[in-house]
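Take a look at the following structure, please.
All protein chains of the complex are present and in place, except for one that has been dropped.
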Amino acid sequence: MANNLQTALFDRGLIGFLRILLRGAGQVMFQGNAWTGLFFIVGIFWGAYMSDNLNVAWGALLGLMSSTATGYLLSLPEKDGHDGLWGFNGILVGCAFPTFMSNTFWMWIALIFCAAMTTWVRSALNNMMRTYKVNSFTFPFVLSTWIFLLAAHLMPALDLSNISAPELPSHITSGGYLYFHDLVQYILRGISQVFLIDSWVTGMLFLIGLALASSWAALWAIVGSALSIFTAAALGASAEHISHGLYSFSAVLTAIAIATVFYKPSLRSAIWALLGIIATVIVQAAMNVMMMPVGIVTLTAPFCITTWLFLMPLLKLDKEEPDHSDWHGKGSKSRVQKS
Amino acid sequence: MANNLQTALFDRGLIGFLRILLRGAGQVMFQGNAWTGLFFIVGIFWGAYMSDNLNVAWGALLGLMSSTATGYLLSLPEKDGHDGLWGFNGILVGCAFPTFMSNTFWMWIALIFCAAMTTWVRSALNNMMRTYKVNSFTFPFVLSTWIFLLAAHLMPALDLSNISAPELPSHITSGGYLYFHDLVQYILRGISQVFLIDSWVTGMLFLIGLALASSWAALWAIVGSALSIFTAAALGASAEHISHGLYSFSAVLTAIAIATVFYKPSLRSAIWALLGIIATVIVQAAMNVMMMPVGIVTLTAPFCITTWLFLMPLLKLDKEEPDHSDWHGKGSKSRVQKS
Partner (left out) sequence: MANNLQTALFDRGLIGFLRILLRGAGQVMFQGNAWTGLFFIVGIFWGAYMSDNLNVAWGALLGLMSSTATGYLLSLPEKDGHDGLWGFNGILVGCAFPTFMSNTFWMWIALIFCAAMTTWVRSALNNMMRTYKVNSFTFPFVLSTWIFLLAAHLMPALDLSNISAPELPSHITSGGYLYFHDLVQYILRGISQVFLIDSWVTGMLFLIGLALASSWAALWAIVGSALSIFTAAALGASAEHISHGLYSFSAVLTAIAIATVFYKPSLRSAIWALLGIIATVIVQAAMNVMMMPVGIVTLTAPFCITTWLFLMPLLKLDKEEPDHSDWHGKGSKSRVQKS
């Protein structure tokens, strides 16, 4: 099995392997494009540096490598690996662990194990979900990371330094203010939070990366972030949370997925995506409440759940027969620039 | 897409459309019969009026229309719509929202959105569950409403006025008394709680409606309610909860489903239904405990879960090959009077 990894490294050369890693970063937002991935990683480094926790960026690289290498070690179908589909769950694990846990030896071991695990959990879930013609999206990252975050409450070697203690949900008064002239910052932060980064500069870098692969995707990332802010504000959600993008990151992914990846951009798919964005905000709030008594966070689960609920009806919004179990191979419907 | 709705309205005329709406009400208890639906709606109005919250009844009508119209707008297969299968989740959403939330502008917007959502969530879940040869029942209502009730804890525009605050479950002493001569009232209230109404008169109206379509269904509604009361009482559950029908509404639906809809009435299916009723009561108590820390209610989930567990073994209790993925079309096995 280890042969596969060696072959991959030597056949394609270091550059070829690097490109696969970068595509893995890009696939977090459905773009199998190495340049997109490069901008994403630069954005992560910037955000990690600014928040004085560079471990988030190193973790991202380590997670990306661990999950990608695992695909080769397990001899999974190489097509997936080549398109970066082994990497996107791992890089998110790598961002999450140093964000929520202290910098201990066992945190790094756990990060590598958890990132590797996402690769076979993805195989497991896709095998299951193919039956319903949908894909597991980032849920392998969500499920694997939830397991480790929950376990950390009972395992002091994984020190949860930066996550709220379990508590019962209570009616929260909205409080705080949203300033209209900061709206652009809120929108960009919402996009940067897809990788758990809270920085408008990073959001800008992510947008540039997206636009290199697909301008539709970049546009819908903005629409998703903006509409999620309005929806959350209208319903009176915490201004603090809204302004830091915590109601937006899942909505950004829902928007890209529905409007540009699984349906061709059109009036119909646009309306469907707008409804999906609104629903994602409600699901986000709902899951925030559900997670409180056990002291973990939703990660991108609201995106996964909402998008499943919008894709599984298999609505025929364009001329193709709906089958949403995959997005690479047939090429993203908005024609991603491959690189 | 909007064309479908217009065609439906004009082709069938207002009366035709009204009949579809009424069947939608009837399908909450598996009866695609407009007269049944009419009695159900009269029952809802009576109960809402008596509890001084007519918004529950207006909400029911609004939810029914929203979810039915959504089926046309999404161009879903018309057969389902014609049989009232787009309406029954929506009318339940419409009963639930004004029951648990204050009368605010956003509550009504959320009600319309959530009711509409049940229609495509139903498509999504049925697409998934067809693989196991079962149907999603009222779970689209349960899932969508749970999402909004949970979210409301963090969204003050949806004010949860009438739902217990989250708390840790604790061993509850039974307390209170059940009076034997009130048994008929308890049974009828258990039936009325299917629509979240707490009124024995409403229960009576529901029974009449049921009997118009199927006397077996009416009989089993009574059996389900009565046996659930005895089971809960024997196990020492709260007399307060029992007497207001809170252990019965799911059991009523389980009884009708197993004994009359998915199996033909017979000795075997009767025994199976009796076991199902008892199991539903245990699942009801279990889910009450599970929901406490997050401050929501079970809705009809105990019915859905128990009935899945009793139908998915695909036991052959009569001569037909068991496939429980649908109940209209082949006609309810106890021969519903269509109207």
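Order as written gives the chain letters A and B; numbering starts at 1 within each chain.
Everything below uses one rule, namely that contacts are C-beta pairs under 8 Å (C-beta built on N, C-alpha and C of every residue); 3 or more make two chains touch, one makes a residue touch a chain.
These numbers come from a predicted model, not from an experiment.
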| item | value |
| --- | --- |
| Residue of A:L18, A:V42, A:L61 or A:L74 in touch with the missing chain, whole complex considered | A:L74 |
| Touch criterion as defined above, residue of A:L92, A:V142 or A:L158 at the omitted chain | A:L158 |
| Residue touching the undisplayed chain, where the options are A:L22, A:L64, A:M117 or A:V134 | A:M117 |
| Interface with the undisplayed chain - residues on subunit B | 131-133, 168-174, 232, 234-238, 268, 278-279, 282-290, 292-293, 308-316 |
| Sites on subunit A contacted by the missing partner chain, in the whole complex | 1, 74-76, 106, 113, 117, 120-121, 123-125, 127-128, 131, 146-151, 153-158, 160, 165-168, 293-295 |
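One rule holds in what follows: only the chains that are shown with their structure count from here on.
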| item | value |
| --- | --- |
| Between subunit A and subunit B, centroid-to-centroid distance (C-alpha), Å | 36 |
